[in-house]
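Following: one structure in C-alpha cells, then a few remarks.
Just one protein chain is left out here, and the rest sit where they should.
What follows is subunit A.
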Amino acid sequence: MADDGQESEVFEITDFTTASDWERFIARLEEVMHDWKLPTLKRNPPVKKGEYTIGSWKEKSANVRYANFTFTITEYKLKQEYNEKDLTLDDEESEDILPEAVEDLMMMENDFPPRAHCLCRWFGLRHFLVLSPAAHSDAVISESRIRILQSSVSIAISNTSCQIPVFVQVQQKWRRMYVGQCEGPGMRTSFDMVHLKKIPHQFNHLAGLLGVFKSKISTPVSSPPPVSVAVRFTYILQDWTNYSWPQLPPDFDAPSGSEVGNSGFGKLPFGAVEDPVSELHLATTWPSLSEDMIVDNDVYSDLDPIQAPQWSVRIRMMEKPQCLLGEYLGDFGKLCKRSESVEQLLGRSFYQDDSDTADISQALQRLTEPVPMHIPTLSSVVTRARTRMHHKKQMEEEPIPGDILNEILQFLFPDAGLIACIRRWSCCIFLLPLTLLQSGAPCLGSCLLHQKLQMLNCCIARKIARENTSMSQSSSAVSLGTNIQPSLSSNSFLPASLSQASFGGSDRGSLASSPSNKDEDEDDDEFFECDEDPEEGENEKVGEEELAAAGNSQDVEMEDVEEKDKIERTEKEEKEKPEKTSDDSSPDEIAFRDTVVYQPEGRLRQCGDLTLICNDDELLYIPITQDPAPMTEDQLEEHATVLAELGTSEEGAELRARMQSACLLSDMEAFKAANPGCMLEDFVRWYSPRDYIEDDDSCNTPHPDMNEEDRDRMKKGKLSSRMMIPGNMWQEVWSQAKPVPARRQKRLFDDTKEAEKVLHYLASLKPAEVALHLMPMLIHAAIIRIQHIEIEGLPSLTSLMTQITQRASKLTRMGSTDIKKYEEVIKQIELAEVVIARAQSLRAKFSQQVLEDDDKQTELEKFVSSLLEQPEVSVLGAGRGPAGTILHRLFAAAQRSANMLPSEEELLADDDVVDHASQSSSVSVKDFPRPAGKEFILRTRVQRPTSYSRALPQRLFCVLMNNDFRLAGAFSEDTTFF
C-alpha cells in the first residue's frame, strides 16, 4: 500500500511494481487530490445569497484508471470573491470545526438556486468532487462494484485528510444517482439517494417526507429539535389563452408582401414565426418553516401558492425559434460556400443561343451603342428563359438544386424563376451600371462588386463621351483648324520634336489640312477626350479661350467669333503699349514671345490671378487635364504591390517615380498647351506651389498703379532648391513634355481594356462569389432592419447591437472574404432577432392588463425587462404585487380554458352577474394547476449515532415531479463518540 506517501518518501522507495489495480487506483486518486491541493485547502467565508447562480463555477478533470476501466474525476468549485478580511481566522485544526461542506448543508441562503449543478442543488455544496465512468455509456451498477469504489474513495480521503466531499456516480448517467462521503475531524457525512419513476403515495406530502427523514436519522435523543423546512412549488403556464403570437409565416408568393414578417423586396424579412416564449414557470417558495408550523398531508395542506411569501418567475424560451431574418442570412451564408460556377449550374448550353453575350469584347461596344439596343428587354429575356426552362426540364434533370440559388436571386430579382434569374443576372449586370449606380470613379468604401460595376460605368461614360466629342470634333475641326498657326519652327525653348509643325505629336498634326476624315477607331484607342463641359459651378470661371478650344459643334459659330475677338483684342493690346514691350523685355524674352504664338488650347480656368513669369500680360491658366485613371480596390492593391516590389534601392525609387510620372507628363503637356510660353516655374506655381519660393516682400496681387520697378520685383522668385537640382525628374519630364491638350493626349485610361477586364471578372464570378460580395450589404441591411424595430429597455440588446455593428464595420472595412467571419456576425444578428422576438412576446403577454397605478405600471415593466435579462426574477410582493396579480390571472385563465369554462371577461359580460367574486367561487376550479414540481428541504442538527455524540447537520432534499421522485439525503455521524 502506498500509504503515508509524503512522509515515508524520504526514507524508503515506494514500490508500486507489485501493487494491485485497486492499490494503484487509490494511489492515483490520492495523487489527484494532492495535485489539486485539496487536503490543504483554506476555508472560505460563507456563501452569499444568490452566489451559486451568479458566481462562476470552476471545473477541473483528470482521468483515473481502475484496471481497464477509466473514470473521470472532476472537481466543481464555486469561485468565491471576497476580501481577505472577510475570512474568520479559525484556530488551527480545531476539533469542533466541521468541514465547509457539512456546514453548507445547513445554509439557507442558496436554497433552490435557479441554475446549478444537481449536487449543489440537492446538498447546497459549493465544492465537491465527482468520480464517474469516463465513457458516457458506461455505468457502475453492481452493488459490489459500488462498494469497492466507495471504499477506495474512503481510503483516499482519509489518507489525504481531504475534507471535500467525493461522490461516485452510479447507475446509468441519465439517472443522476450519486453516493458520496465527506470526512472531517471526528465525524463523517454520507450522501445517499433514492430515485423512483413514480411518487409513492405515502411520500406525496410533507408529513410523509418528514417521516422518512426522521426514521433515517433515527437519533437516540428523546426529544429532538423540530425539523426546519423549506418548500418550493413550481407551476407551469403553457397556455397563454388571451395572447397568441401575431407573426404570420411569410408568403413569398404574395404580390406585395405586406404581412408582418415579409415586407417585400427592399426590406429584409424579420421576426419569429413562432412564439419564442414557450413556458412560464412560477416558483412559490416558503423559505423557512418549522415542522410544527405547517400542515401538509394527504387530506389537507397549508401550502397555498397565493399565500407563499416568495414568488419568482422563470421563462422558458424556445431553443431556436424559427426567425425570418436569421434564416434568410443563414441560407445566404450557405450560398457563399457553394463551389459551382454558373456554367455548372445551368449547363453549358446556357450561353449558346446568345453566343454574342458571351463575347465580352463586344459587350462594351454594345452597351455604348446609341439607339438600336441589341440587349434584349427584360421581359423578352424572362419569357424566353421561361420557355427554355420548361423545355429543359423535359430533356434533362434540372441541374441545380432549386432552392439553393433561389435565395440570392430572390434577393436580386424577387419575382422570377431560378434560371430566368440567372439569365437576367447575366443580362442585367450590363444594364445595372448605367442606371442604378452613382457615376464617377469607383467608391472605395463600397464592396468590390459595386466598385467593379462603377468601373464599368466609368468606362461606358468615358467611351460615350469620347465618341460624342470625336463626332463633334470632326465637324468643328475645319473651323478650328483655320485658327491654328503652328509657326514654331525656330523655337529653341521647345524640344526638338515639337519644332515641327505637328505639335500634336502624332498624325493629329495633320489636323489643319485633313480635318474631317479621321479613322474613328484609331481615334478611340489613342486619345483622351475631355468632357466638353468643365464641372458645373466652374462654368463662370471658364475663360473664353476655353470655350473656343472645347470644340463643341453647337458652338462652332460662337467659337469663331470668340477667336476673332481674341485676336483683335491681342492686337489692340499690342498697339496700346508698344514702347513698354520694347523697353522692358530683354531681347531673349522678346524673341521667345514672338515665336510662341501658337494658340492656347485646353484651358480650364485662370489660376488665381497669376500671370506668366516671362510675360505678365499673359494670365496663367489651369489646363483641362486627363481625369486620373479610376481603379477598383483590387487594382489599387495590385498597383501598390507592383510599386513595392521595386524595392527600396535608389534605382527602385527612381523606377517607381518614373512609373508614376505618366500623369505628371500628361499634366505638364496640358499645361503647356494651355499656357503658350510658360516655364517650369509657371507649372510649379500651379502644381506644387510650395516649390516656388517668392522673394520676400513681393506681394501676390499686381496693382495697376504700380510702377515698373515694383512690378519687376513682384515677379521675382525662384524654384525651390529641390526643383532646381540638375536632371531631377520634374525638369526631365518638363523637357519631354510637348504642348498637347488633354483631349489629344494618349489616354492614360484605356476604357475599352478596363471594361473588358471588368466584364471578364464578372463573367468568371461563381454565384457563391457574387453572394459573398453581397454579404456586406446584406449584413448592413440586416443591421438597419433591426435598428428600425423600436424596442427599448433591453440593455443586452443594446450591447449586442453595438457589438454587431462594430464587428460588421470592422469586417466590411477590411473587405474580408472569409465567410466564417460573416457567419459569426450572422449568428449574432440571429441572436438579436431572437432577443427582440422574446421581448415583444413577453411584453405583449404582460401588457394585456393595464394597471391603473403608474408606479405599478413601471414596476411591471421593470419586471418584464428583468425576465429577459435574468434567468430567474423574483416577483415583488409575491402574489399580491402588480406582477403577481397578473400572473395569478394568467394562471386562472389557463385553468378555465383547460377546464372549458368561460373566461373571466365572458363572465363579466353577462349582465345578470352580480358579483365577480361570488361568480368565480361558484366555479369549483382552483386558480392554479397542480404544481409541476414540489421541492422540500428538511434540515436539522442532531446527535448521531448515540445520545452523547456531537449534534451534526442532517439534510434531506426531496423533489416530487410527475415522473421523477428523488430523495437526496446527507446524514452525518460522530466517529469519535459512537
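Convention: contacts are C-beta pairs under 8 Å (C-beta built on N, C-alpha and C of every residue); 3 or more make two chains touch, one makes a residue touch a chain; residues count from 1.
In this text, contacts and distances are computed from a predicted model.
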Task: Chain not displayed: protein name in its UniProt record ("Ats1 protein", "Ras-related protein Rab-18-like", "Dynactin subunit 5" or "RNA polymerase II subunit B1 CTD phosphatase RPAP2 homolog") - done: "Ras-related protein Rab-18-like"
Task: Listed residues A:24, A:173 or A:766, member touching the removed chain - done: A:173
Task: Given A:129, A:835, A:864 or A:958, the one touching the chain that is not displayed - done: A:835
Open item on the list: Of the residues A:190, A:688, A:885 or A:975, I need the one that contacts the missing chain.
Closed with: A:688
Task: Listed residues A:79, A:722 or A:760, member touching the removed chain - done: A:722
Task: Residues of subunit A (touch criterion as defined above) contacting the omitted chain - done: 57, 112, 114-121, 132, 136, 169, 173-174, 176, 234, 236, 281, 314-317, 319, 444-445, 625, 628, 631, 633, 636-637, 639-640, 643-644, 646, 648, 653, 656-657, 659-661, 663-664, 667, 687-688, 690-691, 720-723, 725, 728-730, 796, 799-800, 803-804, 807, 809-810, 813-815, 824, 827-828, 831, 834-835, 869-871, 932-933, 935, 959, 961
